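Would you mind keeping the following structure in view while I ask a few things?
In this view, the complex is presented without one of its protein chains, the others remaining in place.
Chain IDs A, B and C follow the sequence of writing; residue 1 opens each chain.
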Amino acid sequence: MAKDGLTEFRLVGTRPDRPDGLDKVTGRARYGADISAPGMLWAAVVRSPHAHARIVKIDTSKAEALDGVKAVITRADFPEGLTGEAWNLQENTMAGDRALYDGHAVAAVAATSAFVAQDAARLIEVEYEVLPHVIDVDDAIKPDAPVIREGAADATVPEGMPPNVVRYMEFGHGDVEAGFGAADLVMEKTYKTEATHQGYIEPHACMGQMGEDGRGEMWVCTQGHWFIRKMCTDVLGLDPAQLRVTPSEIGGGFGGKTTIFMEPLSLALSKKAGGRPVKVVMTRSEVLRATGPTASASMDVKIGMTKDGQITAGRAEFRMQGGAFPGAPVDFALMCGFAAYKMPAVEHIGYDVLANRPRAAAYRAPGSPMGAFAVESLVDEMCRELGLDPLEVRLKNAVHEGDKASYGPKFGSIGLEEVLQATKAHPNLLAELGPNQGRGMASGYWFNHSGDTSVSLAISEDGTAQVSVGTPDIGGSRASIALMTAETLGIDYEDVRVNVVETGALGVNEPTHGSRATFASGKAAVMAAEQAIGEMCRRAAAKWGIDPEAVEWVDGAAQPAGPNAGKFPPMTIAEIAAKMSSTGGPIAGHHESVPEGVGASFGTHVVDVEVDPETGRTTILRYLVVQDAGRAIHPAYVEGQYQGGAVQGIGWALNEAYIYGEDGRLQNTVFLDYRIPVASDLPMIDTVIVEVPNPGHPYGVRGVGETGITPPLPAIANAIHDAVGVRLRSLPMSPPAVLAALKAKE
Amino acid sequence: MHYHSPSTFEDAARLAASTTGVTRFLAGGTDVLVQMRAGMVLPDDLIDLKGIPGVADIQQTEDGGWRIGVAVPGIQLGAHAALVADWPGVVEGMELVGSTQVQGRATLTGNLCNGSPAADSVPGLVAAGATVEITGQDGTRTASVEDIPAGPGKTTLAQGELISAILLPPRGQNGGDAYLRFIPRTEMDIAVVGCAVSLTLDGDTVTAARVALGAVAPTVVLVPEAAEAIIGTTLDDAALEALAKAASAACNPIDDKRGTVAFRTDVAGVLAGRAAKIAYTRAKGA
Amino acid sequence: MSKTHVTTKVNGDTVEFLADPRASLLDCLRDNLGLTGTKEGCGTGDCGACSVTLDGTLVCSCLVLGVEAEGREIGTIEGMAEDKELHPLQRKFIEHAALQCGFCTPGFLVAAKALLDQNQNPTEEEVRYWLAGNLCRCTGYDKIIRAVMDAAAELRGEAA
């Protein structure tokens, strides 16, 4: 458990105020749309109203003639000849010969005001030839489905597959048929999940400036500005070193801001408008129609279990669509699906399928929630069938360090057993349930991720430190990195300033994704601090005239390491820093690597619900999140990740969904009908932070952001079944769906 | 777009009659601004009614009824204790429209004129037997609230006509009303089904009732069969069952992003029973 | 399209701007007056990020026209701290880690202050319903509700 200051650490595990708190409670913090610049223009984007259509003609003449319009662009203004992912990005930024989904950009305009830009956009005339479209993944995978794109399949797809299958995979181990043969109960069911959106409250926004010379700047809300730089310059055929990208504060991302959508438009418009900066701010409808939601899934799962709850074999065949481009996370869905179980034999089959929907982006543990919905629902169904306690069955089959993972390799240090035991001990499991109330549980998994990381640290003249990181602070990572840096240096938390810096200031960084900021930037910051400590020890050694190896760093000061090193009073960081100019110059540290030693995180959730049998409405009565953090650097923000992830999962389970009409157009393009949970929908979210330290991180961090979205989908389905005896195998479990299931049972 | 802020309803009516393009009236603005923002409606003329004296007033009329100005926001209705005591169902319908923030702006008149079949405040007004005062170029007339909506997004008002007040009848003795709606979340949604019941008791027996349903037909509908199911009863189980059946039978809904035909039809009956019980309790307590 | 001259008071200061008649009060605060603390999350009154007070009433500034501000008094997040002293809600939001990305925070603070200005002893349920029009996608609301309840306790003079 997180001990809140009772750990062996001075600062790690405490809950200080976050360094950017003051800016964020006073309105001073500057987000994507909060910037402006002299001569700035405003952009508006023309988007396809059709799910699939050939673009016959675009007439921009009326828009160009409007007073105040400075640039109009279409695909004709982009370079030709791109291939692979660069082409995918360009095609998604601006449609070529065909619009591939409702909301696909087809033209953009920059003008002297937002209203002029919008007026001009309405004057752009686009002639479409509407083509047949396909939305649902089970329709899209049919051999005779409308073909989204010829030749989009990669080398993994065998000959003879349906035309919209663009990636195919099989993996597993053991003799699955023998495993099913050894089981007392074999069940196979089909589950479906609908696409949901990350739903960050800040719409995408940027201001880009690009001169005729190919040099430019961008201000943008993003999880990763090096990704933005590479993707924008790929799409526009520019030199990445000539584009400097500065991240704004970011108003939520959850994976959705790890790629580009309209950012290249600002640069292309700016270039055409003589280098004037161009601001692009999406409306909420544009966010829902044209940025990346997650994939939708159709999943067959088969499990064999003995009478006493031993899993003997599993098989999963998942079909997922991630929009009109490859990239649905069917691989991760399969890899996470059975991850919580020792699988003597398991087989996974996956299809990545194209459909006429916006291109899916990452969304918090991409794929894992779908896989868990299918597998954790079926495990629960089988426990009920066999009269077994679902928690005991999960303990019985739980994976431990050294076990072969369902997806292949052996697990390193993991804390699933500890998580399940902490769950079992929690008082929520003793709460009494009334009529129409039920309890459900499920586990979830995420690998966590490292990635390119570059951090620099500088000691100031007064012995304080500044740390430059390249991972935008999306939920308190400045605080966690400052805590670890201060702990390492032996100085006060308040004496470390963590800055999220622009692309010109550091080597390449991957985005804040994969739950990596506190793991990877944190680890790199610690290593940079250790480098600076080494230099400070050398300076002390030089002053004392002893071997640097004979100096150690204790409590923020250099001191002789043991009595043989000599007798000198400790030299504090402030004393060393005050003299640094005359002892060899600035003291700094830096670290660049793909930090190894990522630690995976398991979590288990338990939810109590009440179902209104007359309306089908599900109310969350109680909610418990138990998850392995490795080590909670700032426990309050770890709890926040658990709570936020759980509530996103609750939304996905109950009411969120992409709803399409027969015409293939998205029907719920505003928050009124894209129903994310509101404050009155929820109880407090109870949390237990389990700490099984990750040996691959200096303070034991695993990364906590993603696992939490995974268990709610099946846990709620299991609880609804417990409450009213109906099994929902399709999301969302909205009141009409639950009521229909209740009526069907009668 | 031209923004106008007339100081009388007559001026507003004249302005509206004289315009040739798209005209919208601005009461609370919570629908008009959203439509403008989405580009669904791009008015040439926007006539703001909030500058007209008296539009933000709630007045008791001589007969004991109520006259509610067109710019009275939900928050003001909810804060008016005497009005809440008389017509709690009307007020709770309005208070369900949008968030606390929206309550600071949204009005009964705007909710009615937006023409949504799912408007939360309209079933309560219909069940209450409310009327509206309409000002045109040639003077004023009154009409029943249920006669205003003509279909989704449409009203029966002619060009150059506008509502100048909402009129609630006197509540009288032993009366009660209630409005319930079903939404997927607990707040912030548009009604999937709404139902208002207003009734009067003599002792334990219902002597008069009006039942109105929202979101189950192209307009909010008054359902006399549902009222008849409970008139003359003590709202016993048989009466409640008959009420639910009649309410469900009156539904002519659609499948859409908010609900299905089957769901709306079922839940209309459920809500009618639940709302009737609340109205009954209120009438007993009155 | 001709613009309208508007004189209004924002956080106690008299200000003037030229408003496009189509521009919302939110647009005018952000783009004409440089008060970017008020955020746009939806533009349809569904998220509360643009919450301000208009003559003391909590509203979504995206649902008010800029021209309607003439002669009114507007309160925004930038005016919440008085004499450099943070409002208890602002302090409690930091203390309770009631923000992750911080984008919805100004709207929550303005809305919560409007509640506590009229009710210093709200129940958890009252806080949850009052704030139902403020969407937060990061926190699951738990810590926000705790921060508001704790600020209310402090305003009542109770120890936290």
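Operating definition for what follows: a residue touches a chain if its C-beta (ideal position, glycine included) is under 8 Å from a C-beta of that chain, and two chains touch if they have at least 3 such contacts.
We take it that contacts and distances are computed from a predicted model.
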Since a chain is absent, check the UniProt entry for it and pick the matching name: "ThiS family protein", "NADH-quinone oxidoreductase subunit L", "NADP-reducing hydrogenase subunit HndA" or "Sarcosine oxidase subunit delta".
"ThiS family protein"
Over the full complex, note down every shown chain the hidden chain is touching.
A
Of the residues listed, A:264, A:277, A:470 or A:514, which one is in contact with the missing chain?
A:514
In the full complex, which of A:9, A:87, A:411 or A:568 touches the chain missing from this view?
A:411
Among A:325, A:363 or A:660, exactly one should touch the missing chain; which is it?
A:363
Spell out the interface residues on subunit A facing the chain that's missing from view.
154-156, 158, 168-172, 254-255, 258, 331-332, 335, 362-366, 402, 407-412, 447, 449-451, 510-511, 513-516, 594, 596-598, 706
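By definition in this document, only the chains that are shown with their structure count from here on.
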What is the distance, in whole Å, between the centres of subunit A and subunit B, each centre taken as the mean of its C-alpha atoms?
43
Among the residues of subunit A, which ones contact at least 2 other chains?
283, 670-672, 677-678, 680
Can you list the residues of subunit B that touch 2 or more other chains?
37-38, 186-188
Seen from subunit C, its contact residues with subunit A in the complex are 1, 20, 22-23, 27, 30-31, 35-44, 46-47, 49, 76-78, 80-81, 86, 90-91, 93-97, 99-106, 109, 125, 127-129, 131-146
Tell me, which parts of subunit A touch subunit C in their complex?
15, 17-18, 20-31, 33-34, 36, 113-115, 198-203, 249-254, 281, 283-284, 474-476, 634, 636-637, 639-641, 643-648, 670-672, 676-680, 682, 684-685
Hey, which residues of subunit A end up touching subunit B in the complex?
118, 122, 283, 285, 614-617, 654-655, 659, 667-668, 670-673, 675, 677-678, 680-681, 734-736, 739-740, 743
